[in-house]
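Here the complex is missing a single protein chain, while all its other protein chains stay put.
For subunit A:
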Amino acid sequence: MIETTNITFSPERLAEVQTLLKRYPEGKQKSAILPILHLAQKDFGWISVEVMDYVAELLDIQHIEVYEVATFYTMFHLKPVGKNVLEVCRTGPCMLVGSDNIVKYLEQKLSIQDGETTPDGLFTIKTVECLGACGYGPMMQVGEKYHEFLSEERIDQLLEGFRQNATQP
């Protein structure tokens, strides 16, 4: 499980933040909240209160302004998650082609329920609403990657791949 320790962006990341801020007019730097929260989640694994406070200070805005945004948008993990968050779409079109069974299979394979993380911190299962892959379901998103036309066999392959990646230096 990735913990939030040492809440500071690297110099490279801070340069990226400065580039982002230039996209918005003077005094409208609050607009960069979502892009910066995405970067923070990438670097720190999840969005803790400390991370939100750090983002607020970067943007020179009130802490509450970040809290209310981070808690509104579903992509931000407000609790620690596993290294691989398996976000399975469960909305209408994916349900029509079997997303319920995919979730059940994942729960059975990993011995955890929707929303839980495996004890080794490798996987979290999360059911989510429509991911815009309705013609290619059942599907799940892991990181930035879409995995479509899922079957039990395909799930087995993917889990094995994630496990192998975790053991590589």
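Just so it is clear, contacts are C-beta pairs under 8 Å (C-beta built on N, C-alpha and C of every residue); 3 or more make two chains touch, one makes a residue touch a chain; residues count from 1.
The rule is short, and it goes like this: contacts and distances are computed from a predicted model.
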Candidate names "NADH-quinone oxidoreductase subunit F", "Dihydroxyacetone kinase subunit L", "Protein-export membrane protein SecF" or "Alpha-ketoacid dehydrogenase subunit beta"; UniProt protein name, chain not shown: "NADH-quinone oxidoreductase subunit F"
Footprint left on subunit A by the chain that the document does not show: 23, 25, 28, 30-35, 37-38, 65, 68-69, 72-76, 90-93, 95-101, 128-137, 141, 144-146
